[in-house]
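I am attaching a structure below and will ask some questions about it afterwards.
Every protein chain except one is present and positioned as in the full complex.
So, chain A:
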Amino acid sequence: MGAYRADDDYDYLFKVVLIGDSGVGKSNLLSRFSRNEFSLESKSTIGVEFATRSIHVEDKVVKAQIWDTAGQERYRAITSAYYRGAVGALLVYDVTRHVTFENVERWLKELRDHTDSNIVIMLVGNKADLRHLRAVSTEDAKAFAEKESTFFMETSALESMNVENAFTEVLTQIYRVVSKKALEAGDDPAALPKGQTINVGSKDDVSAVKKVGCCSS
């Protein structure tokens, strides 16, 4: 079981969700980030799956608890329950399938309906390695991201391109929101108890996260 034992020495725990249409590569982005693995033979995700990884942001250890969701509409009722308490989201589309980009707007609405307005969102155009099959231009996606005030990055889970950057950027931005909030509130962010789950939103969401065991320390 040693393989599953995670390093629990962290300063912050952030809950992040991965959403987007079916088959855009969410699970592979997650396995690339959390285990540095990629599989051409991956199965569809049913319901939700989960992984974690800790990174350093400035002098702090930030642990990301990432929920990877099924892309099919039918699972929305199940998966949207996992949006609660999320402080970050990667909204993924496939640069080779335009329809997955068209659906980004629906996903964004879904996300904003279920999460706090301060949530850090990054639009992610995955499969950027398939240059000859590209169907969504970088400019279009960038323009959309600007209009919707989300971050934006193109990635390739296969080539390991920008995956690390995308997650790190989201976690860093969350960290900034959180430390800024803490400063505004007159708290010293470093004085927060170890392992405290940070929520950029309303207080009651903290208990929701607590319920799933993130604050057990």
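Going forward, a contact is a pair of C-beta atoms (placed from the backbone, for glycine too) under 8 Å apart; a residue touches a chain by one contact, two chains touch by 3 or more; residues count from 1.
Quick note on the criterion: contacts and distances are computed from a predicted model.
Per the UniProt record, the absent chain's protein name among "Thioredoxin-like protein", "Aminomethyltransferase", "Phosphatidylinositol glycan anchor biosynthesis class U" or "Rab-GAP TBC domain-containing protein" is "Rab-GAP TBC domain-containing protein".
The chain not shown here is touched by just one of A:S22, A:S160 or A:Q173, and that residue is A:S22.
Listed by residue number, the positions of chain A touching the unshown chain are 1, 4-6, 22-23, 40-44, 46-52, 65, 70, 72, 74-75, 77-78, 99, 210-214, 216.
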